[in-house]
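The other protein chains are all here in position, but one chain of the complex has been omitted.
Up next, subunit A:
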Amino acid sequence: MEVDGGRILKVSSGAQSIPRHSRKHKAFYQFTQQSLPACKPVLTPAWVITTFLLMGVIFIPIGLITLHASENVVEIVDRYDTECVPEAFRSNKVAYIKDNSIPKNCSRYLKVYKHMKAPINIYYQLDNYFQNHRRYVKSKNDRQLLHGLGYNDTGSCKPEESNNGLPIVPCGLIAWSLFNDTYTLIRGRSELKVNRKNIAWKSDRDHKFGKSVYPFNFQNGTLMGGGKLHPRIPLSDQEDLIVWMRTAALPSFRKLYGRIEEDLNADDVVVVNVTNNYNTYSFGGKKKLILSTTGWLGGKNNFLGLACTSVGSSSIFISIVFLLLHMKNPRIL
């Protein structure tokens, strides 16, 4: 009996002391007893109807705004890979592109159908080009790009890690297959000034490509690759390369070539002189040149706008259906 009494005494004193303890203890007790205060939302018909209505109210305006932004973007696309091959070589394009002796120049005429506000981005687009192939993506060396020759372990760059016993800078398949078509744009008489600076991400220029790393032993091999690099310009300033090295996610991709800093008016005709160097013929890839303005959404894309409006309108439709069903046989509670 004494033991019992003692225990009861302790328990009761413990119970009294609980309020004096901090709120933490109470919360902990509630946690262990699984009685923490909780909100228990229940999906009542009213909530369902309201939610769908709300979704409609939010998404339809967003969709319309987005659609509008996308419609404002002016985009001119020109595929030139076939047209730029002389008739004589049309049956054997690969031989044409591989033959260095044949001049590769070619002119394209682009008609501006709508006023384009500066800056106008110039892109090249490659189709059916798997820059995201695993073998390709891995084939570079970030440290070498930043630190140059001082960094010698270039195992990941295989098979383009060295040539004639000397390391290649920048090594790897990506750099080796650098895109090398060039474009000059002429409007009327004058050449349009194409700004080819600041086309790469700033962080890439500043932090990923060394300021004192110069191309070395690049494209000296027997195997034919893509473009060459000026050996005197540090990698951080070779923005073509930097853009190219950002491997695209999809097998059809655009890459920024440069910007036109002046407006193009409607019905302007822009002549583009293309040097058609890059070989996409052996695997049937397409090449396109694109002039495009950007809105706050980036390039032209109706998808987001259409998706939002359709989600919004179907939400409203569903909410009406629910409302009618609910009115027809209301919940008895």
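Of note:
The criterion applied here is as follows: a residue touches a chain if its C-beta (ideal position, glycine included) is under 8 Å from a C-beta of that chain, and two chains touch if they have at least 3 such contacts; residues count from 1.
Simple rule for what comes next: contacts and distances are computed from a predicted model.
In the listed set "Phospholipid-transporting ATPase", "AP-3 complex subunit beta", "Thioredoxin-like protein YLS8 isoform X4" or "Cell cycle control protein 50C", the entry agreeing with the UniProt name of the missing subunit chain is "Phospholipid-transporting ATPase".
Touching the chain that is not shown, out of A:53, A:102 or A:248: A:248 (per the contact rule at the top). Checked against the hidden chain, the listed residues A:89, A:201 or A:214 yield one contact partner: A:201. Here the missing chain is touched by one residue of A:184, A:217 or A:294, and it is A:294. Note that of A:192, A:256, A:272 or A:289, the residue touching the chain absent from this view is A:256.
Listed here are the subunit A residues that touch the chain not shown: 3, 7, 21, 24-25, 28-29, 31-45, 48, 51, 55, 59, 62, 66, 75, 77, 119, 121, 123, 125, 127, 129-130, 132-137, 142-143, 146, 158-160, 173, 176-177, 199, 201-203, 207-208, 223-224, 226, 246-256, 259, 279, 282-284, 288, 292, 294-304, 307-308, 311, 318, 322, 325-326, 331-333.
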